[in-house]
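One chain of protein is taken out of this complex; the other chains stay put.
Which chain is which? They are A, B and C, in the order written, and residues in each are numbered from 1.
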Amino acid sequence: MPDLSITIAGIEMKNPLTVGSGTYGHHGRFSQFFPVETMGALVPKTIRPHQWPGNPPQRVLEVPAGLHSSVGIPSIPWDQFETEDAPRLKALNLPVIQSVIGRTEDEYAEVVRRCTDLDAFAGLELNLSCPNLKQGGLDFGYDPDAAYRLVSRAREQTDLPLIAKLAPDYSSLVPVAQAIEAAGADAVALVNAPRAMCIDADTLKPMIGNGVGALSGPAIKPMAVYMVWTLYRAISLPIFGMGGVATYRDVIEFMAAGASAVAFGTVSYVDPMALPRALRELEAWMAQNGIDDVEQLVGAAHDADFERPQSRRVA
Amino acid sequence: MPDLSITIAGIEMKNPLTVGSGTYGHHGRFSQFFPVETMGALVPKTIRPHQWPGNPPQRVLEVPAGLHSSVGIPSIPWDQFETEDAPRLKALNLPVIQSVIGRTEDEYAEVVRRCTDLDAFAGLELNLSCPNLKQGGLDFGYDPDAAYRLVSRAREQTDLPLIAKLAPDYSSLVPVAQAIEAAGADAVALVNAPRAMCIDADTLKPMIGNGVGALSGPAIKPMAVYMVWTLYRAISLPIFGMGGVATYRDVIEFMAAGASAVAFGTVSYVDPMALPRALRELEAWMAQNGIDDVEQLVGAAHDADFERPQSRRVA
Amino acid sequence: MEQTDAPVVSNTHLTGEYWLLEVEAPSVAAALEPGQFVNIRIRDSLAPFLRRPFSVYRVNPEKTRLQVAYKILGNGTRLMKETLQPGALCDLIGPLGKGFELPEDAKTIALVGRGIGIAALPMLADLAAARGVTSHAFLSARSRDNLVGAEIFASHGGQVFTHADDTPDDVALVTDHLLRMAESTAFDAMYVCGSNRLIRQVDKLARAHGIPAQSAMEQHMACGFGDCHGCIIEVNLDRDGESRGYREVCHHGPVFNTWEVANA
Partner (left out) sequence: MEQTDAPVVSNTHLTGEYWLLEVEAPSVAAALEPGQFVNIRIRDSLAPFLRRPFSVYRVNPEKTRLQVAYKILGNGTRLMKETLQPGALCDLIGPLGKGFELPEDAKTIALVGRGIGIAALPMLADLAAARGVTSHAFLSARSRDNLVGAEIFASHGGQVFTHADDTPDDVALVTDHLLRMAESTAFDAMYVCGSNRLIRQVDKLARAHGIPAQSAMEQHMACGFGDCHGCIIEVNLDRDGESRGYREVCHHGPVFNTWEVANA
């Protein structure tokens, strides 16, 4: 039996599979498809410190090999999150990494502190990058200085492993990741869904209620793999890789590019059994190919003599 | 009969349809599918000032709803371009916008000057953004200062309309476009194909000979439309829009987002008749919808009272 | 709710623009309530990528098979017709959503449908008949051959009024028939699907008579099972329409009270 376990940012995962925040929902519906404990860690939908209804309809639209969406991270009132969701998440028999977002540095710091106080989570993911919000994570995620300040502030609020989730952006990717590393993040997650727009040729107006939305699903996978590959060479932090993952071969692809853990996102909407199937197939593939430790896959696409940079963490 | 003509950067196009550089090749094969004069302007493949064999095989790979490629802009010797290609292009009965690239500011300036001297072209497109090259356009295209210098140098070398072609990048898009505008470019073209990578789950190595390649085709369209829409709001220059265009409805979508001309790229490889068909259908659609001037479509997705910014051109 | 690979029993032309798909899915069929839906995937496909949601048209008496009546609209429904033939497996998730509520003590109900919206109603007519409730149907469509399943409603003994836009003889609208009948008949509940105009009129009538009325709604969906927050519509949170909120069609619906969705 190959060893599938992996420790990332101090979080012990019994296998490298997880879910993209927001794609494995609140309602516990997925447990009707497969036990949540099948995966190595759970990342629930991003929570805001304040209630928010989300964006107006229409929120989702099919595009070639992907989904165009603009949900806007609706959030239940904090009380409800604290009394209903958190205890339920805490009771699960696997590490839960709660994703958080704020509109200001203060809000980020506040939600990080509140989540830490709940004593329910194995780690926190800072959503620096949600492309669906008119305000929100976007500025932080594209600007090294802002990202540095934000992660530093969050770092002060918590001893939990901190994961910074990045949006796909070519020019700022490396400087932002280096800033995040210096500020004391324990891992990065990428990619969040890139910004996108679809215009209706009949009405000549955007098709999504919010105008601007995101693009996710298999269409973005080749860009996401490139970005994981690039960050693996630029920073020392472990990587949660995602973007269009659908099969065990995609898991291998992201791990070979440099991810230590791989998240299933949009695919779960169309194929809710994709994750458990990929897990079975990954295990079989490892056995067949004589790979007895899944860690051997991490970064395998890079030259054998390539060494990752040293940590930039500022003491 | 609706009026399809449009003047962009001083170039008179009898219709807004053109081709993405590099996707309507050297060999004149397309004229076996349809007369090149069908389109409003021709943009031939990017030329370098020096001969170059291009990237090693494998160069192309199918991905979901798109093409992953890394051709590397092979270039024939300049003499051959001057004696064979340029006269042939000059003889065509439509505006030809030659795309150029260099590895340094000097090389860019040189190829701009040489192309101007050929007296064969209606305009020049600076490829700031080819994502296939280890060196080359990339740095210029992502860095406002470098882009500014480059366009300024090119501006000194030519009186021809200058179009700067941008790569898709969220954080640098607007600052780079503003720098280009200030430096005296007459138009922008976007998007060039974003960087991408595919890793073979059997070999654990990149599937494309160059390792890193580009992503093009319908998969990227929603991102490209968003970027055109964003630049329409940020600068005053006219826009050549492209990225995944396949049908007349895509043409309308890009024009509504803010493009004055729209380029067919990867689709021509699979459907070489896509452009002439779209032209017929666009014309029929305009007639049916009582739109008698194609310019009415430009920016139609923006609020009626939205006004584009003033020119930033530095005198 | 479950995901299952349901063997296709048949997939044939129904009437007008509609096709009828029947699949073998005992556990889903047994659990289904009228108004609920299933979400169908074209297997291994990236285009279409998302599942396609469809009301369940009918379930066989043994509750082992379910039917979907669908209109060929775009690529997904076209491929449903082409690829979901006997021998193939239909990848579906169901039962999904909240179905119609038939009050315990109902005696007579009205079913009002337009176009493909009619496809959400036959299973409710079947349930009503099984419970001894009389259902009268008021069906409209653009053309006569698109009046899906009129014979089903008739088979249960209630009256069936139809209106086809392309038929000059059909002077009275279905709402005219409904209003007229409501003068003499005490409906205990009303159900409507397929047109916002019909929803508004049914809601008005229901309010006037103080009876419950429900409507099945549509919205573009990504997951269909309540997880993506994608399929919201704006609804009235109170009967006066003074406060509004978002509700997921796949989760809180597709069946809503008409006061929630009329004029919302």
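Assume a residue touches a chain if its C-beta (ideal position, glycine included) is under 8 Å from a C-beta of that chain, and two chains touch if they have at least 3 such contacts.
Given the structure is predicted, the values throughout are model-derived calculations rather than measurements.
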Contacts of the hidden chain among displayed chains: A, B, C
Chain not shown: contacting residue from B:62, B:117, B:293 or B:307: B:62
Of B:2, B:74 or B:184, the residue in touch with the unshown chain: B:74
Of B:23, B:99 or B:129, the one touching the omitted chain in the full complex: B:23
Per the touch definition above, residue among B:2, B:54 or B:175 touching the missing chain: B:54
Those residues of subunit B which, in the complete complex, touch the missing chain: 22-27, 29-30, 32-33, 53-54, 56-67, 69, 71, 74, 217-218, 266, 268-273
Hidden partner interface residues of subunit C, rising order: 44-47, 75
Touch residues of subunit A, complete complex, unshown partner: 64-65
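The rule is short, and it goes like this: only the chains that are shown with their structure count from here on.
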From subunit C, the most remote chain by mean C-alpha position: B
Chain at the geometric heart of the assembly (C-alpha centres): A
Chain centre separation in whole Å, for subunit C relative to subunit B (CA means): 48
Euclidean distance of C-alpha centroids - subunit A vs subunit B, Å: 33
Subunit A and subunit C: spacing of chain centres that average the CA atoms, whole Å: 37
Multi-partner residues of subunit B (each touching 2 or more other chains): 64-65
Residues of subunit C whose C-beta touches two or more other chains: 46-47
